[in-house]
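Removed from the display is one protein chain of the complex; every other protein chain stays in position.
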Amino acid sequence: MEPWRTGITASDETNIHIYGYDVTSLMRGATFTDTIFLLHQGRLPSKEERALFDAILIGVSDHGPAAPSAAAARIVASGNRKSLEAAVAAGVLAMGDAHGGAAYDCMQLIADGIAIAQRDAISLQETAQRVVAEAKAARRRLPGMGHRVHTEDPRTRVLFEMARAYGVAREGVAFMQAMEMSARDLIRPLPVNIDGALSAILHDLGFLPPVGKLIFIIGRVAGVTAQVMEEHRREKPMRVRIPVMYDGPSPREIK
Amino acid sequence: MEPWRTGITASDETNIHIYGYDVTSLMRGATFTDTIFLLHQGRLPSKEERALFDAILIGVSDHGPAAPSAAAARIVASGNRKSLEAAVAAGVLAMGDAHGGAAYDCMQLIADGIAIAQRDAISLQETAQRVVAEAKAARRRLPGMGHRVHTEDPRTRVLFEMARAYGVAREGVAFMQAMEMSARDLIRPLPVNIDGALSAILHDLGFLPPVGKLIFIIGRVAGVTAQVMEEHRREKPMRVRIPVMYDGPSPREIK
Amino acid sequence: MEPWRTGITASDETNIHIYGYDVTSLMRGATFTDTIFLLHQGRLPSKEERALFDAILIGVSDHGPAAPSAAAARIVASGNRKSLEAAVAAGVLAMGDAHGGAAYDCMQLIADGIAIAQRDAISLQETAQRVVAEAKAARRRLPGMGHRVHTEDPRTRVLFEMARAYGVAREGVAFMQAMEMSARDLIRPLPVNIDGALSAILHDLGFLPPVGKLIFIIGRVAGVTAQVMEEHRREKPMRVRIPVMYDGPSPREIK
Partner (left out) sequence: MEPWRTGITASDETNIHIYGYDVTSLMRGATFTDTIFLLHQGRLPSKEERALFDAILIGVSDHGPAAPSAAAARIVASGNRKSLEAAVAAGVLAMGDAHGGAAYDCMQLIADGIAIAQRDAISLQETAQRVVAEAKAARRRLPGMGHRVHTEDPRTRVLFEMARAYGVAREGVAFMQAMEMSARDLIRPLPVNIDGALSAILHDLGFLPPVGKLIFIIGRVAGVTAQVMEEHRREKPMRVRIPVMYDGPSPREIK
């Protein structure tokens, strides 16, 4: 078999290097957040970038036992008491397009928008007008915008404040704010939500769209593991009783 | 259906509290590592505890594409280009008893050892002698001790040095060092390996044995996600060609 | 890399042989149930063995949306609309020790019991008395026996009737019936349940204990896939609303 090529990690029985850094020097002089950044970008973050990246990972880390990721993990834990990894994996699997996938879509929207602005030499504001108008015409939902309830997610405000204060905000943040203005003009007020905020900042930190989803997974695994432990410590096996209503065919015989 | 009880996270549409802390205050004033600690202990770590916890998470974060977690994730990514979460979940599933499970077993060994010492009012050194003698008689392997090659894992030394320097080392570290001395006396030199070192420190940081495994998962997911991204960016679908040798029955007919 | 050895399947680009049978001859002259049997035993079943094996696979195929396997699959499908395989995999992961694992444990009990009877040259009835007495003394639950409600599972009766009618019942069925008599004498009436019945018959069909669990998985995947399809066709994304009650620490500030 051909060797598998990798540019990430060199390891033998005694030494591990991640993108050229000896893992023991990272253990002594870096944080886990630095290392996640390094693994996904090939470089260590600045102090300001690290602060934003920490805030994003914390912001998605847990949303309680009813989020699909936590609920799936707890139900698996309920039927499978011995395999902790099975429960955590089920939680990861729930992070699809509808749950945790908005970051991927929104980061793609941002990357595409900025590419259009450059290609056509128009402003981000003009680009946003065009993107919103097209989405409106196609009755397509705008990822990263709007809330189920008419209140602002406080995590969004914190992320944008920190991005400005730390000098991290660049084109991604600018484009999402242009999108918010365009939506208000052309559709209705659709404030940037948490997915939109973290997508804008992850773009400005240099991440590619699919990595947006992977970072959601990394952050949320912290919460899913905690939910699984609580299920094991507080609840009995097979404790979940979901009410069911059958509305299928009446009893019949095999002919 | 009965509501699901939780002591971890209170959330509504606009606010999330983790063990009583508003998530936005964690985003502003804590690190992701702090939040992982909080989610699993119900309290924030001290500065010294955080440094050790960071070092442990970094130390297990990646071991290259050939580790079972990374290899399973890459093979799934190779057949499944659209579902990033499927590949990451497969990586999590590879972290069983043989890969990443040593922390659980070793933390249990430490917790049992310390409980025996207290119950029988004997020293940790005496307890370790007894535990090693029993394992030797039963030809049972000691988790967290010994290496495949005759060299020391540099991560072990760094963790123990940091644990002492930061005042985090307590009974867990003392017990594993007593185990090392006892093994040298009764069996042969079996230095504490990385699994043994992180188990000792996680015990001293207040974690329960199963959490040892969950922390391995949290740390390693950082690396597995990076391995999956590299597979997507550098390799073609279905590229893995494993050589196979068939040694089963010869061709035959259905009777 | 060393080639991976296998005695199951020989395949090249144009031909596939399973334990020596050309797959096209199986397609023409065998059933899927025959092929499952072949893959796990290396031989095709007799007509009578196939009838029992079909009955077992059907008997475990579905238990409605509230079983942990189906519930986990549906919750994952609810957050992840694009990856059908993610939902099915989550269903598989829920089949642990508490849900679907009884077959493994009960088949081990049967295999151990029969081995004891042979080793000590005592009857299955005498062995069962000893096993039940030991379980009673150790307050250990007997796998495959007893019901949550005081009624018999009709699937058990059908399996035992078919096993007798088709001449498949041997030592496994005899041992479980001896266990039922011994439990009545020494503990209280604990009728053989569906897990016990299929374990007895799978033993008599020549399967090893861990295969008992794998057969449960094969059968139940038929139902889990149907549950996932129904979730996609009838329900909206993110539709599951699990009620939550927080009972953790009160709001507090980071010090």
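Think of it as A, B and C in the order they're written, each chain with its own count starting at 1.
Criterion: a contact is a pair of C-beta atoms (placed from the backbone, for glycine too) under 8 Å apart; a residue touches a chain by one contact, two chains touch by 3 or more.
These numbers were taken from a predicted model, which means no experiment stands behind them.
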| item | value |
| --- | --- |
| Contact with the hidden chain (one of B:Leu39, B:Leu93 or B:Ala197) | B:Leu93 |
| Contact partner of the left-out chain, one of C:Ala10, C:Val132 or C:Val168 | C:Ala10 |
| Given A:Ala86, A:Ala183 or A:Ile215, the one touching the chain that is not displayed | A:Ala86 |
| Candidates B:Gly7, B:Gly42, B:Pro68 or B:Pro154 - the one touching the absent chain | B:Pro68 |
| Positions on subunit B where the hidden chain makes contact | 1, 64-66, 68-69, 71-72, 75-76, 78-83, 86-87, 89-90, 93-101, 237-238, 240-244, 246 |
| Positions on subunit C where the hidden chain makes contact | 1-2, 4-11, 13-16, 18, 23-24, 26-28, 30-33, 35-36, 39-40, 53-55, 57-59, 61-66, 74, 83-86, 88-90, 92-93, 95-96, 147-149, 151-155, 158-159, 162, 208, 210-211, 213-215, 217-219, 221-223, 225-230, 232, 234, 241-243 |
| Residues of subunit A in contact with the chain not shown | 1-10, 17, 19-22, 25-26, 29-30, 42, 44, 80, 82-83, 85-86, 89, 93, 242-254 |
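In this text, only the chains that are shown with their structure count from here on.
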| item | value |
| --- | --- |
| Centroid spacing, where centroids are CA-atom means, of subunit A and subunit C in whole angstrom | 37 |
| Chain centre separation in whole Å, for subunit C relative to subunit B (CA means) | 31 |
| Centroid spacing, where centroids are CA-atom means, of subunit A and subunit B in whole angstrom | 24 |
| Shared-contact residues (touching 2 or more other chains) in subunit A | 1, 64-66, 83, 86, 89-90, 93, 95-96, 241-243 |
